[in-house]
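Removed: one protein chain of the complex. Kept in place: all other protein chains.
In order of appearance the chains are A, B and C, and numbering begins at 1 in each one.
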Amino acid sequence: MDTREAAFLRQFETKEVEGSPSPFMNWLKPLILKVEEGSLVFQYTVRPEMTNPFGTLHGGVMAAMIDDAMGATLIVYGEKVFHVTVNLSVDYFASARAGDVIIAETRVVKKGRQIVNIHADVWNEDKTRLLAKGYSNLIKTDIK
Amino acid sequence: MDTREAAFLRQFETKEVEGSPSPFMNWLKPLILKVEEGSLVFQYTVRPEMTNPFGTLHGGVMAAMIDDAMGATLIVYGEKVFHVTVNLSVDYFASARAGDVIIAETRVVKKGRQIVNIHADVWNEDKTRLLAKGYSNLIKTDIK
Amino acid sequence: MDTREAAFLRQFETKEVEGSPSPFMNWLKPLILKVEEGSLVFQYTVRPEMTNPFGTLHGGVMAAMIDDAMGATLIVYGEKVFHVTVNLSVDYFASARAGDVIIAETRVVKKGRQIVNIHADVWNEDKTRLLAKGYSNLIKTDIK
Partner (left out) sequence: MDTREAAFLRQFETKEVEGSPSPFMNWLKPLILKVEEGSLVFQYTVRPEMTNPFGTLHGGVMAAMIDDAMGATLIVYGEKVFHVTVNLSVDYFASARAGDVIIAETRVVKKGRQIVNIHADVWNEDKTRLLAKGYSNLIKTDIK
């Protein structure tokens, strides 16, 4: 894997993202654990502002983490195309509390000529508990 | 509609949510335009920190707005039960830019004994352009 | 609405489909109640071979009816392009029994340059009970 984009993300491995060109990714503040072609592993710390009235990670933030990690996965290919999300589905199994560390792992399932299908699993820190699974289809656009 | 919860939300009509017990809802900072049994209308202003590298509203934040507005809709029923999201699906059609005002409208489609199905539409400010649609199933739990 | 395809489907209005070029549509045997640009109404009679061990309409057949009615809706535009389904989601609310008549109504939500988003509602005969809702994204292809 040797795209410039992969190298860019690689420099963040085991560091928290801060100066990303994506303001919302900076808010999610992932720690990049692994960067591969077709797969990324991001780690997040659940902050109080990410929680719902029950003190657990807001389902909407979980969906946002999944969507963001998926988008970053496609950047690694380094293609001079932009992908737009057609649809995102999330199945929820469990949550996490403020202060908890959670892990998001993405995996490109099918990279077609126009559509890319990608999955993500969200785990608790030691990966003994699956918190959510996400599935998304993205389409290549002409935007550069 | 006369539940205590509805009255609670009603007091925010045409005001921005600030002191909600949901920290992430406070971050999304909706302005509540309408509160009805089975339907809410929330208005959001897209802030720079909600955007992606292209300067448009991050798809993950759009999903989070949809999820949050749906959850608030169920609170209005004022039942002494808590609903947990089973799944959330979002179809994306268009985006918005920082500074834009957008509208999320929810609607309970089916309120079953155990499962509630709810939809949300996200529009641009004057509702001439549909930005996204979301569909979710939530389940009643014993948590009080 | 005056495409050749619309006219083709129109001739079946209030008749059961039989000689369709789609063998599986012939198996589903819809009665076409309405053909409009962007919307179709199909009526089906639940046959015993469409049921599950509980004697009710098999959820898989319900999904198949939704997918088939959606595909037919796009044909009406009469464009010389073929649409391929990217994804299909179905939310289930209730079922029907063998002998019951049910109604599927489709509606194109967004017709983009590449992607078409379409919804379908499935009702009991007098439309007092919603049985299922389906949502699908299809992509234009070069196949003629």
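Worth a mention:
FYI, contacts are C-beta pairs under 8 Å (C-beta built on N, C-alpha and C of every residue); 3 or more make two chains touch, one makes a residue touch a chain.
Note that the structure is predicted; figures quoted are calculated from it, not measured.
Mapped onto chain B, the footprint of the missing chain covers residues 86-87, 89, 114-115, 137, 139.
By the touch criterion stated above, the residues of chain A touching the omitted chain are 89, 91, 93, 109-110, 112, 117, 130, 133, 135, 137. In the full complex, chain C makes contact with the omitted chain through residues 20-28, 48-54, 58-61, 63-68, 71, 82, 84-92, 143.
Here, only the chains that are shown with their structure count from here on.
Interface residue usage between chain A and chain C, two copies of one sequence, is largely shared: over half of the residue numbers at the contact are used by both copies.
Centre-to-centre separation of chain B and chain C, using mean CA positions: 30 Å. Centre-to-centre separation between chain A and chain C, using Cα means, comes to 35 Å.
Annotation for chain A: residues 86-87, 89 touch two or more other chains.
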